[in-house]
Each structure stands twice: as C-alpha cells, then as structure tokens.
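Attaching a single structure in structure tokens format; questions to follow.
All protein chains but one are shown at their positions in the complex.
So, chain A:
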Amino acid sequence: MLKQTEGSHAVAEAIALCRPQVVCAYPITPQTHIVEGLGEMVKSGELTGCEFINVESEFAAMSVAIGASAGGVRSYTATSSQGLLFMAEAVYNASGLGLPIVMTVGNRAIGAPINIWNDHSDSMSVRDAGWIQLYAETNQEALDLHIQAFRLAEELACPVMVCMDGFILTHAYERVDVPSQEEVDAFLPPYAPRQILDPAEPVSMGALVGPEAFTEVRYLAHHKQLRALDLIPALAAEFKRAFGRDSGGLLRTYRTEDAETIVVSLGSVNGTVQEVVDEMRARGTRIGSVSICSFRPFPLETLRAALGHAKRVVVLEKCLAVGLGGIVSDGVRKSLSGIQLKGYTVIAGLGGRAITRASLTRLFEDAERETLEPVTFLDLNTDIVNHELERERQERRTGPTAEAILRRMGTVASRIG
C-alpha cells in the first residue's frame, strides 16, 4: 500500500510486518521515533505476540536482545551514535554468539563536540564487529532492507545492522510502498533458531575459548560474511520477484558503463550524486556513480568489476578515520589492487553539514581535472582552520576548539545544545 510517511515510521511498520517477538527500546535522537512507533503498535494491539521492553540503557537493550535471541525468538532494537558506542561491547558479543538480531542504526555523528546530526561515524566505528552492515539509500529501501535483513540474519545466524541516515531519512516524509502482511509472511518464514536455551535440550553458550580454537572461530565468522556476499544479491533478486522492486544487493551502479570518473558513496547522498552525474553527463562529462549497500561484507569483487575500467574514483565518505583519512576508501583501494587508476578520498557531510549539488559539481570537476588532493574535506572553511592553528601556535592553552570556532563565527556557543 502506498503511504506518505516518515522514514522512522516506515521502518517501524516494516519491523512490525516481520513479526518480532522481542523489541527493546531506549531513546536517542534520531532513532527514537522507530521504537516509539513499535511501542505504540504493541500497546494498541496492532502488533501481537511481541514483548516491548523499555530498558535502562543501550547496553541493556542489546543485552536483552541477546538473551531473547538466545532464548529462541526474533529480536530487534534500534539506536544511534552515542547509544551504539555505549552498547559496543554487547554488539561484538551478539555476533560472536551467532545471534540473528536485527538492529537499525539511525546514523549520527559522535561527540565531543556533541552533535546530533547525520554522518556515518557511529556505524563505521563498529564496522568490524562481525555484523552485516547494509546502508539504505531511500526510505523505501530502508523499509525493504529490514525485511531482507531478518532473512539474511536468520539464514546465516549472524546479526544484521540496517544503517539509515539520521534525519535525512529517519525524519523525512516520503512516499513508500508498504507491503501486506501476507507478502512479508511469504518472504520471511517464522523464526527457526538453530540453537536455543531450552531445558529439554541443554546447551552451554558463550564458553571460554582459548588460543587453540579462537582463530578458527574468527575464521568462521569471516567465512560467514563471505557467504553473505552470495546471499545478499540472491535475496535481493528474490525480493524483486516477490515485491517487484530493486532493493538492496551489494551495490548499485548508475551510468558507469563508459564512465571515466566514478563516484562511490554510501546511503542517502547517492540521490544528490546521481543528480549531479546527470547534469554533468548533459554537459558531456563521462561520469557515473556507485552506491555501496553492503559495507560488511565488503563487496571487493563486485566493486572491482564496476570500477575497473574507469580512470579515476572519488570516494565520498561521511566519516573520518582520524589519522588516516577515509574508511570506505580503504576497502575501495583494496578492491582495485593491481589496477592503475587515480583515487580520491572526500570527507563530506560530517556532523550534518549539507552536501550540496554545487559543491559536488565543483568537486567532481576538480577530480576530472585531477587537481584534487588525495584527501579532501568538502567545504572545509580553511580560514577558520588556519586561524585556529595559528591561535594554537601563539597561545599555549587554547581551550576547547569547537567553542572557539563558534565564537569566531559569531555563533553563541551556549545556544547550541
């Protein structure tokens, strides 16, 4: 059914259609509306057979999900930013235990300075936790990916994180096609756990494992992710047959066949990138884009096939590996090993800074002229940065940088909450 609805609510509806049996909730902007929506559905009786549990922290939320999943039921939670970091220990644990929990991350920056707006720093910080990470481009895709996520998680016995850009998607009202319960039931069978805490057949889970077996366990976790490289496109194809929509998969290419410049990105920014691609194509530039949906497992081969023929690749990332540069770029570079082609890392949209068509156009033109720095911070205000660097040189005690910058920009720091 077509609906005009908020991204968060679309996800809540998608989760409800997946018939979760335990949903854990702890609020943090911008994820909050998702669990609120589910809480409402459980309370009103719209979502039956589901325990909705208000917990005292994200660490507890993931822990309750771990217990529920080990207890044999389909479990779900959602978080963002500081919340994801607060639950990090349990995030690793869930994958180590092989529990097919599905979690939405409404992507948001990590403080300090505190900043509630969108970038990918949070989910990227747990990129190696053994979870599958899928990045949604639109709200329709966010909705569709959650339905696929449970299938994927349960077939692999591995948790799946669906990442969607905070505010840009979570708080945006868009038209989405919400499938019927029958359609989802046909695609997603009831949860059949592989191993469950059951007095009739006792098992010990989470034993202490020493050096004699730990490498093997980790290898198997890696192997599981490599299997997902086949399963993710297969599920996307099956999803298309069932629902009539292309959604998910490892990555999507746009006008890349004859492209000399290819822009790689994750999440909602691809919409803007595609518009700029169209404009530049109209002016005769051979440019295309690739949007990575599956960041974990990282689609090395598929990406290589999509990029191999280009002359240059611009990786647009909403996160920063401080002291290195790009996080996504690392994977992209690995996928292109042995291929001669210019690579650029662009750090963009940190802490919610708008990524505009104008700046992207300028950026891609510079890339085409090959005048870009290997690592570029999009729309960086160099005046301010230089001023701060100078101030640091002059005054030994500089104080918090963020506040100093805001003061210089004429923004009263105390008004930023």
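In the analysis below, a residue touches a chain if its C-beta (ideal position, glycine included) is under 8 Å from a C-beta of that chain, and two chains touch if they have at least 3 such contacts; residues count from 1.
The working rule: contacts and distances are computed from a predicted model.
Engineer: One chain is missing here; what is its name in UniProt, given the choices "Oxalate oxidoreductase subunit beta", "YeeE/YedE family protein", "Lactate utilization protein" or "Protein-arginine kinase"?
Structural biologist: Spelling it out: the chain absent from the display is recorded in UniProt as "Oxalate oxidoreductase subunit beta".
Engineer: Among A:C18, A:I53 or A:I116, which one is in touch with the chain left out?
Structural biologist: A:I53
Engineer: From the list A:I114, A:A186 or A:A213, pick the residue that touches the absent chain.
Structural biologist: Counting the whole complex, the residue in contact with the absent chain is A:A213.
Engineer: For the chain that's not shown, point to the residue among A:E46, A:E89, A:D128 or A:E373 touching it.
Structural biologist: Of these options, the touching residue for the absent chain is A:E89.
Engineer: Write down which of A:T32, A:S69, A:Q148 or A:T376 is the residue touching the left-out chain.
Structural biologist: The one listed residue touching the chain not shown is A:S69.
Engineer: If you put the missing chain back, which residues of chain A would it touch?
Structural biologist: Residues 21-22, 24, 49-51, 53-57, 59-60, 63-73, 75, 89-90, 93, 97, 197-199, 201-210, 213 of chain A touch the chain absent from view.
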